[in-house]
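I'd like to ask some things about the structure below.
Yeah, one chain of the complex is gone here, protein chain that is, but the others are all in their spots.
Note that the chains take the letters A and B in the order they are written out, and that residue 1 is the start of every chain.
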Amino acid sequence: MVPASYYLILSAILFTLGVVGVLIRRNALVIFMSVEMMLNAVNLTLITYSRFLGNIDGQIFVLLVMAVAAAEVAVGLAITVAFVRHKDTTDVDEMNSLKW
Amino acid sequence: MLNYVWLIPLFPLVGVLISAILGRWLNRRIIAVIASLAVAASFVTAVLVLFEMLGLPAETATGENGRQRIVPIFTWIVSGDFVVEVNILLDQLSILMTLIVTGVSALIHIYSAGYMHRDEYHNRYFTWLNLFVFMMLVLVLADGFVTMYIGWEGVGLCSYLLIGYWFEKKAAADAGKKAFIVNRVGDFGFALGILLIFATLGSVAYEDVFPAAGTILPGTATAIALLLFLGATGKSAQIPLYVWLPDAMEGPTPVSALIHAATMVTAGVYMVVRCHSIFEASGTALSWVAWIGAITAFFAASMALVQKDFKRILAYSTISQLGYMFAAVGVGAYAAGMFHLTTHAFYKSLLFLCAGNVMHALGGELDIFKMGGLRKKLPWTFATFLVGVLALSGVPPFAGFFSKDSVLYSDFEYGSPLLWLLGVVTAGLTAFYAFRLLFLAFYGKPRMDKKTEKQIHESPPVMVVPLVVLAVLATFGGFIGLPDVLGLGSAIVEFLQPVTADVHLVEPATGGAAQELGLMLVATLAAGIGILIAYWIYIRRWGLANRMTKSAQWLYDIVYNKYYVDEAYTEIVVKPLRMLGGILDETVERRGIDAAVDGLGWLVGQAGEGLRRLQTGLVRNYALALLVGVVAVVAYFVLRSVLGF
Partner (left out) sequence: MEMILFFILAIVAVAAGIGVIAQRSAVRSALFLLVNFCCLAGLYILLNAQFVAVVQVILYAGAIVVLFLFVVMLLGMERAEETPDLRRYQWIVGGLLGILLLVGLVWALLPVGAGAVEALTRTDNAREIGAAMLTRFVIPFEMVSVLLLVAIIGAVVLAKKRLEE
């Protein structure tokens, strides 16, 4: 029997990896992928709790999260495409017009 | 009629409003007429009130002043325990002052119509002149200290405005400022005195304060009295606050006649008489008053001996005669002081108006050494001036004789012989400088330049008739205060007795008739000697004056330069204050307060400059900031369970 904390710690690690990825990478698409990783980590947490509390609600939540993630990816990639077309690069540091 | 007393100050107030608001569109003549009518109406009302008062018994059945009325106007301040009601106090003292103020003012308003005839801003002049009369009436008719203070300040303000009337001339503007500032010092003392009265007795109304004056501790009473007297020295130009009065001669001559001879400067004397119970409650304050008065009288007379400016001689003479009034009041002879105040109002304003006529004739000349021989060319002016000078010198039977004699007699009887001696010597000096002025201006060969000499002319009737009226008063006005020796009783002393509790009637004189006659003789003799010396020097031996001056040039210089008092004040008071002002401006204002305020602004700006760099526009930086926040929250919870809070 795998203890719950193992799953949860794994989830924490994946989440942290996603956070670091968002901060470190400059490519807009890779940042997006890191965000997806973060969402997945959270999904893992939810499934873990669903299993260990005997409640199906966690899994329902995960399904809904997945749907939302899908929608988000669609829109986000559309924005990225528009942005790349404008600036001609995927570097997010170029997105800096709202500065002082 | 008594209940319509409030009409008396109302008329001039209406005059002020009309002149101020409508003045621009009204003809000059009309403004002068309206202003004069306003004051004349006040005078007539005052006379009617007087007659009605005389019809009342002097003492009621319960021994109180039967001729006193308090007429309520309105309640002004109600603040906790501090209540100020504005009422009119009508009694013998206030009606006497009212009559003097309105009567002399009316004559001077009429005179001004002629004198200021060619002036451009007619309505300004008459507005302020009427305002002055109004304020003076407020002062005199007040029934409490706060109301009196309003009038006090008001006349000071009008004095400033009128002295500096021709404000384009720097000397006039400076003189106005000097008058106001020196007055302010006195007013400060006065205000402190009022505060002390309120702190001690809990009220500022006369009817509460004076009956309770006996309950004040002598130390406190002395403090109050001296503070009040400080105010009086400012207004009435005594030592140490007299320095503004000679400079005030820069104003128009009718102003000098009204304000600086007859009315405003007498406010100090009036105040001391009104507050006499407080002065009596203190053991020593009254003697201060008497001595300062006598010394000032002598001091000012000495300066008048060598002045060359017509009006300045009269100014120093005013200071000197005011000293006499205080010398009388300071020994408890309040009625004698008021008597001298009355006669002085008559002859001094007469003298000033004559000065106005002379200036009018000579095109503004004031140096008496450039005059001469005016006797024939200005007959009316000469005649009235002679009357004034005789009254000033105390020659019987003119008014000045009776009042001055009353003062000197009181000083001898109730003060000290030294006080009397000072007064007699001053009387001699007074006669000397008065006749010196007369002889130099009106006798001898004309010393002005030919062009001026040709156009000398007597003034128009509007400027001569008031002089004649004043001359008549100066001649016969003395008879209201006959000396005891004649056995007919002094009308003025008896009239004022219910108000003043005059020492004359409280402690009858001990010397007897012979002493009184003897003192009278000595005083008259002193005056006679003064006149003779003046005659000798300025008529008979013309060059004698110059030789005398040269032989004691150092003494002459000191006296001519007014003993350098003004210069001393500048060094001791004015310069340090200016320096203090400079320091405060530089250090406190600019470096301190401005720097703090500007610095605060600068600080905010710098903070903004710094903080705006957070807005890098980079998404990754914002994400970093988010993460910092998240970590902080997590850390908080971790620490919380670790440390157990």
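FYI, a residue touches a chain if its C-beta (ideal position, glycine included) is under 8 Å from a C-beta of that chain, and two chains touch if they have at least 3 such contacts.
This is a predicted model, so every value here is computed, not measured.
Novice: Mind listing the chain B residues that contact the chain we can't see here?
Specialist: Touch with the absent chain occurs at residues 618, 620-621, 624, 627-628, 630-631, 634-635, 637-638.
Novice: Name, in rising order, the residues on chain A that touch the hidden chain in the full complex.
Specialist: Residues of chain A in touch with the missing chain: 1-10, 12-21, 23-27, 29-30, 32-34, 36-37, 40, 43-44, 47-48, 50-54, 56-57, 59-60, 62-64, 66-75, 77-82, 84-85, 89-91, 93.
The rule we apply is simple: only the chains that are shown with their structure count from here on.
Novice: Under the stated contact criterion, what part of chain A meets chain B in this complex?
Specialist: 19, 22-23, 26, 92-93, 95-100
Novice: Which chain B residues qualify as touching chain A in the complex?
Specialist: Result: residues 612-613, 615-620, 623-624, 627 of chain B touch chain A.
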